[in-house]
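Below is a slice of the complex: some chains, not all, each in place.
As written, the chain order gives the labels A, B, C and D, with residue 1 at the start of each chain.
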Amino acid sequence: MKLVPLGDRVVLKQVEAEETTKSGLILTTSAQEKPQEAEVIAVGPGGMVDGKEVTMQVKPGDKVIYSKYAGNEVKLEGEEYIIVRQNDILAVVE
Amino acid sequence: MKLVPLGDRVVLKQVEAEETTKSGLILTTSAQEKPQEAEVIAVGPGGMVDGKEVTMQVKPGDKVIYSKYAGNEVKLEGEEYIIVRQNDILAVVE
Amino acid sequence: MKLVPLGDRVVLKQVEAEETTKSGLILTTSAQEKPQEAEVIAVGPGGMVDGKEVTMQVKPGDKVIYSKYAGNEVKLEGEEYIIVRQNDILAVVE
Amino acid sequence: MKLVPLGDRVVLKQVEAEETTKSGLILTTSAQEKPQEAEVIAVGPGGMVDGKEVTMQVKPGDKVIYSKYAGNEVKLEGEEYIIVRQNDILAVVE
């Protein structure tokens, strides 16, 4: 099963972060503030969205930074995804 | 009786989920958080909606993910439906 | 006397619902949650509304489902009506 | 003195209502919920309003139903008027 986004929607998957605390413990993502960095999984076709022509500028595999307050969390087969509009992607990390 | 949506409206029916708790009980949807996955039942004609041309991109039978905060719940002959605008459908599940 | 709606307005009349409670009592609409199903009584001419061309897609006699949070309640000669914009009608029930 | 409305504004005067309570008392409007029925007193010229072309569709003498939450109350020479935009007039009563 896979998610095929509509319009200017983009399916993201958060990048797992491993971090060491001062006391030496290794924390996985669940114990931390959620990172805003994610990998692009799937990209909508763009085109006419809300009466405005949108050209998609990210592609699967891109690492991106997205707006903290944007997007819908979606769970599919136990995996968590975030679906945002392309406009909520702030920058690509190269 | 059937629902014929207007404009860019789409009639959805939530996908029934059966889930087993840790203690072995089988829960039906009513005891759980509502899933955001639904099946498309009927699709409006699209066309000029709020002064913008809309082309419908989903069809009856599609499994879709829709935005948690969208839509109107409607009950018809004991069955519950959700009517959303196509723009509130985030992705098709294939 | 009759109501002649302006622009994209539609005059609706709620469909009376009779329902039997578990204890056998028959309730009329006033003791229940208001139904969202209504009959179209009169339809505005459409045309240019808020700078957008609107074509009316419902006609008197149609049974429709309308958005719970929309419309103005109006009383005329003891009868209650709801006046909504066509955009607040979600679907026609056929 | 008279009110000459600008743009798509319409000057209304509420229709006086006399009503008999169950105990037989006759109430005038001040002791009741304000009626939403009004008579059109004066009509603006329409034309380009907020960048949109508006054609006036009501005329002095029309009995109209207007939106409960709309309009400005204005007092002129002891008489009370309501000034609404034409878009807040829901229907003409014929």
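As a convention for this text, a residue touches a chain if its C-beta (ideal position, glycine included) is under 8 Å from a C-beta of that chain, and two chains touch if they have at least 3 such contacts.
As the structure is a computational prediction, the values presented were derived from the model and not from experiment.
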With 4 chains placed, the number the full structure-file assembly comprises: 7
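The rule is short, and it goes like this: only the chains that are shown with their structure count from here on.
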Shortest walk length in steps over touching chains, chain A through to chain D: 3
Centre distance in Å when chain A and chain C are each reduced to the mean of their C-alpha atoms: 42
For chain C, residues that touch 2 or more chains besides their own: 51
Arrangement of touching chains [line / ring / star / complete / other]: line
Pairwise chain contacts under the document criterion: A-B, B-C, C-D
Contact set on chain C toward chain B in their complex: 36, 51-53, 55, 57-58, 65, 67-68, 86-87, 89-94
Chain C to chain D touching residues, read off their complex: 1-7, 9, 11, 42, 48-51, 72, 74, 76, 83
